[in-house]
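Note that this complex is displayed minus one protein chain, with the remaining chains in position.
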Amino acid sequence: MKKECVTMLLAGGVGKRLGALTTSVAKPAVPFGGRYRIIDFALSNCLNSRMYTVGVLTQYSPLDLHQHIGVGKPWDLDRMNDGLTILSPPFTVQTGGNWYLGTADAITKNMNFIDRYDPEYLLVISGDHIYHMDYDKLLRHHKEKQADATISVLEVPWKETSRFGILNTTDDLRIYEFEEKPAQPKSNLASMGIYIFNWKVLRDYLEKDALLSESEHDFGQNILPAMIADNLKLYAYRFQGYWKDVGTIESYWEAHMDLLKEDLELSLNNTNWRTYSHDSNFPPQLIEETASVAHSLVNNGCVVSGTLNHSILFENVRIDKGSTIKQSILHPGVRVGKNVYLEKVIAQENIFIPDNTRISASMDQEPIVLSQENLKAITS
Amino acid sequence: MKKECVTMLLAGGVGKRLGALTTSVAKPAVPFGGRYRIIDFALSNCLNSRMYTVGVLTQYSPLDLHQHIGVGKPWDLDRMNDGLTILSPPFTVQTGGNWYLGTADAITKNMNFIDRYDPEYLLVISGDHIYHMDYDKLLRHHKEKQADATISVLEVPWKETSRFGILNTTDDLRIYEFEEKPAQPKSNLASMGIYIFNWKVLRDYLEKDALLSESEHDFGQNILPAMIADNLKLYAYRFQGYWKDVGTIESYWEAHMDLLKEDLELSLNNTNWRTYSHDSNFPPQLIEETASVAHSLVNNGCVVSGTLNHSILFENVRIDKGSTIKQSILHPGVRVGKNVYLEKVIAQENIFIPDNTRISASMDQEPIVLSQENLKAITS
Amino acid sequence: MDTMMGLINLEHEHDFLNELTYFRCGAAVPFAGRFRLIDFTLSNMAKSDIHEIAIFTRSKYRSLMDHLGSGSDWDLDRRHGGLFILPPDWNDPTDISKGDLRYFHNNRDYFLRGKSDYVLISGSQFISTTVYHELFQHHLTKGADVTLLTTTYDQLLPEHDACVKVKTDADGWVSSLANEPKNSHVFTGVYVIRKSLLLDLVDDCIANYKNHFFMDGIKANLNQLNVQSYHYDGYSAIINSIDSYYRQNLALLETDAYKDLFFKGEHVLTKIGNQAPTKYLEKSKVSKSLVATGCVIDGEVDNSILFRGVKVSEGAVIKNSIVMQRCNIESGAVLENVILDKDVTITRGQELKGAKEQPFVVAKRRKI
Partner (left out) sequence: MDTMMGLINLEHEHDFLNELTYFRCGAAVPFAGRFRLIDFTLSNMAKSDIHEIAIFTRSKYRSLMDHLGSGSDWDLDRRHGGLFILPPDWNDPTDISKGDLRYFHNNRDYFLRGKSDYVLISGSQFISTTVYHELFQHHLTKGADVTLLTTTYDQLLPEHDACVKVKTDADGWVSSLANEPKNSHVFTGVYVIRKSLLLDLVDDCIANYKNHFFMDGIKANLNQLNVQSYHYDGYSAIINSIDSYYRQNLALLETDAYKDLFFKGEHVLTKIGNQAPTKYLEKSKVSKSLVATGCVIDGEVDNSILFRGVKVSEGAVIKNSIVMQRCNIESGAVLENVILDKDVTITRGQELKGAKEQPFVVAKRRKI
């Protein structure tokens, strides 16, 4: 059945720099913001932008991710004829599964899924950024420019350009060059890894690219440069708003501290752009008589008897009397005993932190990620 | 969340002996009975037996199968906390996908899925047989006998015992021996490949078996014999009713001719045991003035102007004037031109059979399977 | 992106089908072998990316609710949006609204909460298979206040008498809405309107003690409003009487009509019945008939429509008739020009014969 636009959500990231947070879950499934998983932001953007035909490409440790996404109910993507489809590598080959070789290869290996909908346009997004974005506006921009491909870009500070893929454009935002992490940048427009292609055009490039043994089969490295070389119409689309790649422990923690700001552009309370996720139906949080809570986010099912400051509590966390939690992130089910002191700590799911434990990282240190294993080492 | 019983549906069969019918789809996804796929019978049995926690294990050519099953809506298995989960091999290993080595290996590789529900019992069924069966009765029998494992069995004619796995039992149906395709059978109770195990018991055997390099990791070959050797309580459960393994072209065709009988034990019209499937919302069939239809099954969206006898028409088939279809099976979307004669033919999806074509197999021949490719050869 | 919410307004549709509407509203009457009248407009909406659909209905709506269920068969079982059956009242003693205006008035928050700025309104008596994307685009492009979906019938039939006829200028702007007997340019009952305008007109109507939104709010204000028309030229039918119901059912036995309605447009979504394919036995003799699934036929069926699960025994004869779900026609029974509601049993040897102009209607669950 024909669809104007199909979305491919790349959720196969390993997220190595997130360390302990991704030892057992894929990066898109890492908890975020007190009740979400990172991928919820991209999926909610799809729903809010009315992009209802979504293929989610998973590969690394997908069990938690699949369980979280399920059939797509929270995002209204459990639909009859389109909706959300999880695409694991074996969808594509008859000889057993293979890892995707690059972002472009991931699309190539799922061409039959896309062709099922015979789309005009293909939207490619990734599942590991925190942002609100109306993909429909991007699509309309693409159509207005009659582009072959449109790349969403963000203005980054000039000193940080060397960390990004930079797009050099003419005044009307037509792209004439793509530079990966340039030392001498000509522009501060960084690619966000969000693309819209005319599917027929992209399809040809993917087929050609698949035959090149020296290619990395990557959009940024191979496909876009090839399109630019052929003088296709590639345009940049300027995104404005909050956007964060939570690719390191430090940036993961920073993004959480951002959420506590009152004037952040991205608001989780925005009723016109809700972020959807699973809900485990915990009761409302109970703030006890002895509690003191300020500058914090707290989710359902928490029982707080201690002091919270600049902290985020996911669902079903318990903080006992006399304990103080500062600048910390406590994942679902964490139990904190009495007289505990935590500062700049990220505690992983279901950890029990015994009475009188004191763990803190100083302001200039990376946050400490607690797992059941290292907790024993730290507290013994 | 705890569940009393988890069902694992083995749907990874290659179905080699079905020839052209399975070149592009897995055996469980082969169309059957005018509106179903083979796997619908097992899935509908699950719904009708109130077995709501079902893992479907796929591996070979799963695209059509996944598309057919979707999120399980037709079988009411699109549930919040359990329902249907498609388990592809990469669910299980971090190093890329691997084929399952045997039926037991398929369960072993998905232990984490099963353990999520902490079940008392595990029901193992396969997705490639045609039958109606109340698995709940089997489960109750298992509980009454306080068995460690219960195997559903069928009495087969003595001369056919050498084609089956045969269970030798005492008078009260306790199993003391399992013989694969015995030349000198002691019993005519054939295993239907339907098992209930106490999960804790099976789990131990699976773990031990996984370490044995010489094992085929198969229930019939390895697990059951090991259990019998250890003197566990294994019981047979006598199934009565229609049961057909449609594993060959001939048996696939025979099973369809069975459906045209008026006194068949299995009735597709049984409102107490419905068989559920997808429905493409075609309008009712139009039987034209020139048509003659007898001894046949016809589905929605068909337009018949010719003569049908002992034939099955899947949805959206067209039979033009002057054509005669005998003892044939026409898959969805087949178009038959004018003055065509088909006898004992199986026409695959969306084939167009041109005017004046004559194709027939004689009574003692295997039915002719038409594909777009061999059609050209036959008619040219 | 501009989007529409849907509204199926059944308030002013009379229960025109005698025996067939004793226990159900007209929208829930079975049609064409496996559908109900409401399926057509509901499917058209669902396929037009309308994800929020309200139904105004007052009475006899249980069979409608049974049919619609959670909305899943129309892909409308949604967490955001979905299908809403809205009641007319709220036990509010201060409420002075009347007719369909009570629904609008008492469900104002439903409209305000919806994220769409436009509302597509329809009844259930216009049968077609289409999508409304072009109608909507036309509405936006023309900058109209209201856009009516219209069509033209080559031959005016009795059912068109009750329809509002349309006159337009060369640009499609509507200049007159009247019940002109000879005008073949017919308003289908489907129209698009801006939500904010809709609510303003509702307030006006209520303040002036009116009782019919379209007649009092739009038709009466034709001079003040910019009303456009969009012409639909696919197959369609209007059903508002037993006569038109019977005739339009049987019209689908002509191959061209059947293909025009069911194979040119979108598939019509309906409640999934999970019936087996229909089984034709040895003595079956069927011609020029529309047959749903789940039937078992061993008799003669000619120029007739069989709904799901009908049983026709050996020697039974059915001609020019409509036989609804799960009827059982025993052997030797003869039916001609008859409409059987569902679950009727016609016993062995019984003969029933109506006239072409007035078919004989048997209410449901009867055994004759």
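Per-chain numbering from 1; labels A, B and C assigned in written order.
To be clear about the criterion, contacts are C-beta pairs under 8 Å (C-beta built on N, C-alpha and C of every residue); 3 or more make two chains touch, one makes a residue touch a chain.
Model, not experiment: these values are computed from the prediction.
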Left-out chain, listing which of the shown chains it touches: A, B, C
Candidates B:R79, B:K145, B:K233 or B:K321 - the one touching the absent chain: B:R79
Option touching the unshown chain, where C:K60, C:H212, C:K283 or C:R366 are the choices: C:K60
Chain not shown: contacting residue from A:A20, A:L101, A:A210 or A:I287: A:I287
Chain C residues touching the omitted chain (full complex): 23, 59-62, 65-66, 69-73, 77-79, 82-87, 90-91, 107, 272
Touch list for chain A against the chain that is not drawn: 33-35, 73-74, 260, 262, 267-269, 274-277, 279-301, 303, 308, 312-314
Positions on chain B where the hidden chain makes contact: 47, 50, 73-74, 76, 79-81, 136, 140
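Going forward, only the chains that are shown with their structure count from here on.
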Centre-most chain [mean C-alpha coordinates]: B
Residue numbers of chain A (touch at least two other chains): 73, 80
